[in-house]
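Here is the structure we will look at, set down as C-alpha cells.
For this depiction, one protein chain was excluded, whereas all remaining protein chains were kept in their positions.
Right, subunit A next:
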Amino acid sequence: MSGLHPEQSFPQAAKAEVNNPQLRANLRKVTTTIREKRLKAVGELPHWEELRVLGAATKDEALANLSDRLLELESSVRARGGHVHWARDAAEARELVAQIARGHGVTELIKVKSITSDEIELNAALDAHGIHAIETDLAELIVQLSRDTPSHILVPAIHRNRAEIQALFNRELGDPEHLSDEPAVLAGAARRYLRQKFLTTRMAVSGANFAVADTGTVCVVESEGNGRMCLTLPEVLVSVMGIEKVLATWEDVSVFMELLPRSSTAERMNPYTSFWSGVTPGDGPQEFHLILLDNGRTDVLADEVGRQTLRCIRCSACLNVCPVYERAGGHAYGSVYPGPIGAVLTPQLLHMQDKNANTLPGASSLCGACFDACPVRIDIPQVLIYLRGEVNAGKGTTLESVAMGAMRYAMSEGWRFEGAVKLARTGQGPLVHDGQITALPGLLGGWTQSRDLNPFPPQSFREWWKKREPGGES
C-alpha cells in the first residue's frame, strides 16, 4: 500500500497512465455519471451556497481553536470510557495500533475503508507484526486481494472491470461455485466471505469522518454496512483520525451530513452512518481507542493560504470534475490523496520537501471546477498557484514564477478570476485543436509541455449558477 510519497514526478507517472485505455474509459464513466448526479442532488437543496459558506466557516472556526477542540474531545471521549492517544507521525500511529492488537493477542483484524489508515501505511506495518488486516469495503477488498492501490477516494477499484474481479475472486476467495461476472454475484461472494469474519473477529480499525468535541462522538459515513459490522460486532475498536476532523458541537454535524453525501455519492443521504461516544455498556465494542494523528497537518495549519486545505471532508467531488484527473487517473498522483485535493494536500503534508510531490501543484489546468464543486469552498486553484510559487521560490525567479504572481493576483478575488477566465476564453480560439489546447504561447508554454488542457467551457459553472439562481452566491 502506498502512503503519501509519490515514487515518480506527476508528469512521468501521468504519461504512463494516460496510455491505459481501460483506465480512461472506466474513469470517464465514473466521473461523468457522478458529476451529473451530483448537480441534481445539489440542485435539490435551495440553500446549497449558504450551506457551503456555513460548512467552510464551521470548519475554519474549529481549526482556529483546534487545540481547545482536541482537548475537549479528549476529555469527553475519556468521560465515556474511551481511550485517547496522540501520534505525531505515521510511525507513532502504526505503533499504537500494533500495540493494542498485540495486547489482545490478535493476529487478524477487520477494517473499515479509511484513507487515513492508508496514509500511515497501516496494513503493511501490521503485517510486519504478524497481524493481518482485512479490508471489508468491497472496493478495498478488491484492491487488497489484487495487491493494488486505490485509484479514487470514493470508488477505489474503479480502474478494474468485472472480468478482472471475477478472475480475482475465483482465485482468492476459494469459492466452491464458479462465480459469474455479474456484479451482484461478485458482491454476494464478498458477502459470504466477509460475514464469517465480521461475526468472529475480535478487533476492528476504522477512520473517522467527523468527531464532535463537546459530546465525544465519532462518526463513520458509509454505504455497504461493512462499517456498521466493524464498528459494532468486535470487542475492541480503534479509530485513527486526522486532527482536522474535529467539530465543536453536536449541532455542527447537521451541515456536514447535508454537504457530504450530496457531494460525494450524489445521494440525498448515504445508506448508513454510525455515531458513537466512547463505549456503550452492553452495545458494541467494550474497548474503544481514538488515535489523533498529526503527520504534517500542523504544518498545513501554520500556513495561512494552505490552511483551508484542512477543511476537506474527502468527498471526492473535486476529483470527478477535474479534467486532469479524468485523463491521468488516480495512480498518477502517486499518493493516497489523488486529484485536485491531492495536488494541494500531499506536498503540504510532506512539508513541501518531496521533489516528486512538489510536481503535483502543476497537475492542474486551473479551470476552477474543483472550487465550484467543493462543499467546503476550498479555493484549490488559489492554493495550487500559491504552492507553485512556493516550489519556485526555492528555484529563484523564473518565467513561471512571474506568470504565477500575475495569476495569484487574478485569482485572489472572485471577480478578477472570472474576468480572467472570460479573457482567456476570448483569446483562446487559435490555440484549440481537436477540442484540446495543446500549446499555450509565451510564458505559459511550460504548462502544456507535458499535458493537454481542456479549452475553457463557453460558460463557467459560476456564471451558470448565477444565471440559474438570481442573487446566488458565487
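Here is the rule we go by: a residue touches a chain if its C-beta (ideal position, glycine included) is under 8 Å from a C-beta of that chain, and two chains touch if they have at least 3 such contacts; residues count from 1.
We take it that contacts and distances are computed from a predicted model.
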> Can you tell which of "Electron transfer flavoprotein subunit alpha", "Phosphocarrier protein HPr", "Glutamine-binding periplasmic protein" or "Lactate utilization protein C" UniProt lists for the chain that's not drawn?
Replying inline: "Lactate utilization protein C"
> Just one of A:39, A:173 or A:269 touches the chain that is missing; which is it?
Replying inline: A:269
> Of A:65, A:146 or A:170, which sits in contact with the chain we cannot see?
Replying inline: A:65
>> I need the residue numbers on subunit A that touch the omitted chain, in ascending order.
In response: 26, 29-30, 33, 45-47, 50-51, 53-54, 57-58, 60-61, 63-67, 70-71, 80, 85-88, 92, 95-96, 136-139, 142, 155-158, 161-162, 165, 183-184, 186-187, 190-191, 194-195, 198-200, 212, 215, 217, 223-226, 228-229, 231-233, 243, 250-251, 253-255, 257-258, 261, 265, 267-278, 280, 282-284, 292, 294, 298-299, 301-302
